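Below are the structure tokens for one structure; questions will follow.
Only a single protein chain was left out; the remaining protein chains are all shown in position.
A and B are the chain letters, set down in written order, and residue numbers restart from 1 in every chain.
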Amino acid sequence: MIDWLVRPLSYGFMQRGLAASLMVGILCAVVGCYVVLRSMAFLGDALAHAVLPGVALAYLLGGNLLVGALIAALVVALGIGFLSRRGAVKEDTAIGILFAAALSLGVVLISTIRTYAVDLTHILFGNVLGVSSTDLWLIGGLGAVVLATIALLYKEFLVVSFDPVLGATLRLPVAFLRTTLLILLALTIVVSLQTVGVGLVAAMLVTPGATAYLLTRRLFPMMLLAAGVGIVSSVVGLYLSFYLDVASGAAVVLTATAIFLLAFLLAPRRGWVWAGVRRLRAGR
Amino acid sequence: MRQWWKQVLPVVGVVLWLASACGGAGTTLSSPSLRILAAEGFLADIVQNVAGDRAPVDTLVPLGADPHTFEPTPQDVARIAESTVLVVNGAGLEAWIEKTLENAGGQRTVIEAAAGLPSREPGEGEETSGEHHDEVDPHFWLDPNHAIHYVERIRDGLIQADPAGREVYARNAAAYIAELQELDRWIVEQVARVPPARRLLVTNHESFGYFADRYGFRLVGAIVPSVSTGAAPSAQELAALVDRVRAAGAPAVFLEAGASPQLAEQLARETGVRVVTGLYTHSPSGPAGPAPSYIEMIRYNTLAIVEALQ
Partner (left out) sequence: MSNSLLEPARLDLDGVSVAYNGAPVLRDVTLQVPHGAQVAVVGPNGAGKSTLFKALVGLLPIQRGRVLIHGRPLRSHQDCVAYVPQREEVDWHFPVSVADVVMMGRYGRLGWVRRPGAADRAVVARCLEQLGIADLAGRPIGELSGGQQQRVFLARALAQEPHILLMDEPFTGVDAATQGAVLQLLEQLEPMGVTVLVSTHDLNLAAARFKQVLLLNRSVVAYGPPQHVLTPAHITVAFGGQALFLGSEAVIVDQCCPPDLPGGQP
């Protein structure tokens, strides 16, 4: 049994991949709580795809791909904020427009790159097996910055998420806080590209938070629980991918989804099974 | 108001005439109806050696691009449509070719250079994942002896398309085949410098099969365990490769030009192998580079391999 646990860890690339997945799992889960509560799932997915032109440009210019991704994510995040602030365009629409535009721009740029495009495939689906020590420092560093910001601004984010009117009454800089949250989201997405890639990061943002929401009724426990789900799905997913010989990023996401389904069915009070039992009892 | 038509039409006419004149300028063909297009750069070089002065040969897949995952643009399809002879490697290297040919329509001579060559089976001690067994390994050209077969097929195809050039093609082909035979002898000499125990190849994808078979190398494994570059290894596959590399004591991993070194560097960290980049397997280098022709590609790769493994 112990051997079974230890064997994958005898490879350096698995150790690093596990460390990266853990950090990304925690980070996505915590930031993802805001995504779930503020209905930003579509926005999260859009930002993830919006990094493509940034990555393509960075590739063409010979720059760092993650920096290009970050710049693109920030530009799109701020663009959505700008377009929808005036009220002329609903946020949903603004997201849809910029999402499609960024994605198309990315595809056009990529089609001009006629050489090997393996790096870009990794951006799309993650390359958790290719995490280097430098990558770990980057993930850890940026992740720490994001989590520290959330801790420092916890009260303020709580107010603007729950009751924007109170936020205005207390003279909180609502627009600044909203923009900061978008920036944190963009950072989280860029950090997660390494392990799960553009296609799957939205799932890692939403699923642990959604699971925790079913199981608790206050925000801080929800974040802790979500982080727990993130950790468990990362570890279990990675091990499963090793022993079942399947893609690692997707295995992590599927594990998180399985945990969510369990919670959906069995959560005390809110779970589907309990609700059914209550209905039966009430019917008698 | 109707007067302006009379002024515009002549201008339009002149512009069209100039355009058509420019379209044909600069190419003095001895046989103007022969437009030869080769899929890959190395193929184009081989074909040019056979065609000689009778016709220039264009390349479809740009320098440095990966023919496995190449996506033809509308312009590429147009070039195929305008060609009268199309030379492809075949054996599944150009997975995109059939659809594209359908789109292009028209008639042309299509020469499949690798047709008739027996596909290799993984040798002893070589492990491949079960699923990849059905795929034919199309990388025949990395063994110059197979390239001789290519030359013959190209020669025959060109003769069929342009019977008037029969003697030129036959002569050129014979000369080139002689060069390839010389290349083969040279490679054998070079490989002899490597102790047999160290004739171990680890590559980024499975392209050196035929080369290994011919010159006595053992394929320890590939980072992307497939004859196509599109796949990515699973954790288990990478772990298995690490184990095999350690067990075999392979000294180096060889990456093709343009391949991402990330996973190779992981491998190097685990096993201590040297990472050698820049082998020219699917495309020659540019004219200023170290491997602008097919023969120079093979020479360059051979020297790189031999020097790393010595």
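The rule is short, and it goes like this: contacts are C-beta pairs under 8 Å (C-beta built on N, C-alpha and C of every residue); 3 or more make two chains touch, one makes a residue touch a chain.
Computed from a predicted model, the values in this text were never measured in an experiment.
Student: Omitted chain: which shown chains does it touch?
Tutor: A
Student: Out of A:V35, A:I95, A:V159 or A:L238, which residue would touch the omitted chain in the full complex?
Tutor: From the options A:V35, A:I95, A:V159 or A:L238, the contact with the absent chain belongs to A:V159.
Student: List the chain A residues touching the unshown chain?
Tutor: Residues in contact with the chain left out: 37, 152-153, 155-156, 158-159, 161-166, 168-171, 213, 216-219, 222.
To be clear about the criterion, only the chains that are shown with their structure count from here on.
Student: Give, as an integer number of Å, the spacing between the C-alpha centres of chain B and chain A.
Tutor: 41
Student: Provide the residue numbers of chain B that touch chain A in the complex, in ascending order.
Tutor: 62, 64-66, 69, 71, 73, 229-230, 232-239, 242, 256, 258-260, 262-263, 265-266, 269-270
Student: Using the touch definition from the top, list the residues of chain A that touch chain B in their complex.
Tutor: Counting only chain A, the residues touching chain B are 8, 11-14, 17, 111, 114-119, 121-122, 125, 127, 129-130, 132, 238, 241-243, 245-248.
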